[in-house]
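Written below as structure tokens is the structure these notes are about.
As you look at this complex, bear in mind that one protein chain is not there, while each of the others sits in place.
Now for chain A:
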Amino acid sequence: MATSKGANTYNRQNWEESEFPLLCQTCLGDNPYVRMMKEKHGKECKTCNRPFTVFRWCPGARMRFKKTEVCQTCSQMKNICQTCLLDLEYGLPVQVRDAALRVQDSLPKSDVNKEFYMQNVEREIENSDGTNPVGAIANKVPSDMLLKLARTSPYYKRNRPHICSFWVKGECKRGEECPYRHDKPTDPDDPLANQNIKDRFYGTNDPVADKLLRRYQDMPKLEPPEDETVTTLYVGGLSEAIEVDDLKNHFYQFGEIRSVNVVQKQQCAFVQFTSRTSAEAAAEKSFNKLILKGQRLSIKWGRSQGQQQSTKKDDEEEMSEHQRGQCRGKFFISIHRERGKGPRVSVHDSSDLCT
């Protein structure tokens, strides 16, 4: 067991020593001249319970002092920050990142199993270059979901001091000079209030992760249409500058383009592929992401080839076709398919339309 520094260092999990902590930008703070304290074997790692080198620093004015909570081996295994236990590249909880990358990291959690596993991981880390993640996360392509959910700028609200419990009771005698926050405490009913460091580390039952995953579910998505013959994408939000060639040059990477039709008046275009798969790939890669010549283009599914021919006509003409076919009785309901959008139902008095 790693409870004493002991004599036997062969094939045992030893106390950890490190030179510099593995931290994310938010934890480190905004001051480039941060002063850090180092204490060898200062505390036990919160997950593996091994004494490790504790680093402690002030992340900025009016921030609480932060210190490393888990040892460097544990954090390298999961590629997380030693203090906040969030991913080093994306700033996301372990559960979210693993869900996005579909990584099933089964760490043993019980005593000797854990130590044996850690020992092996340590050896692997030693042999690798210190800059790349080791273990299950190595060589993983960043997923779309991760990039959408990731934080782009540091979130210093995390470094604020804790709530002054005396002030909550109304008894804070320190007043202005109290270094703790005089704010109302978090609601105990809120599921985000019961977080557990072991849960956050292993990626199970993490309420913050659940919240993020739910948020991702609610993000706008582009569903492929059920009609299998549709291989056309509607591209909206075109400006004057964008031309047929620009669209061709972008979309050819997904597959052979059958045709590109730009309707300048409507500021849109229809890109038709030869195969359904290439159309789907194009949709996935471009939905809410495509920016051509500074304009963000909106991508939707178009309609099948036959129907598309009719939309090239003017709106009025289309209406009149409907009218001629369906004008009977006092009221009629016209189901009018507009370009690129779904069917729109409108009720008209027959007197308006029948000519």
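List of remarks:
As a working rule, contacts are C-beta pairs under 8 Å (C-beta built on N, C-alpha and C of every residue); 3 or more make two chains touch, one makes a residue touch a chain; residues count from 1.
The rule we apply is simple: contacts and distances are computed from a predicted model.
Comparing "Protein BUD31 homolog", "Protein YIF1", "Mediator of RNA polymerase II transcription subunit 8" or "t-SNARE coiled-coil homology domain-containing protein" against the UniProt entry of the hidden chain yields the protein name "Protein BUD31 homolog".
Touching the chain that is not shown, out of A:19, A:177, A:190 or A:218: A:177 (per the contact rule at the top). Taking the complete complex into account, residues 35, 37, 61, 173, 175-177 of chain A touch the chain not shown.
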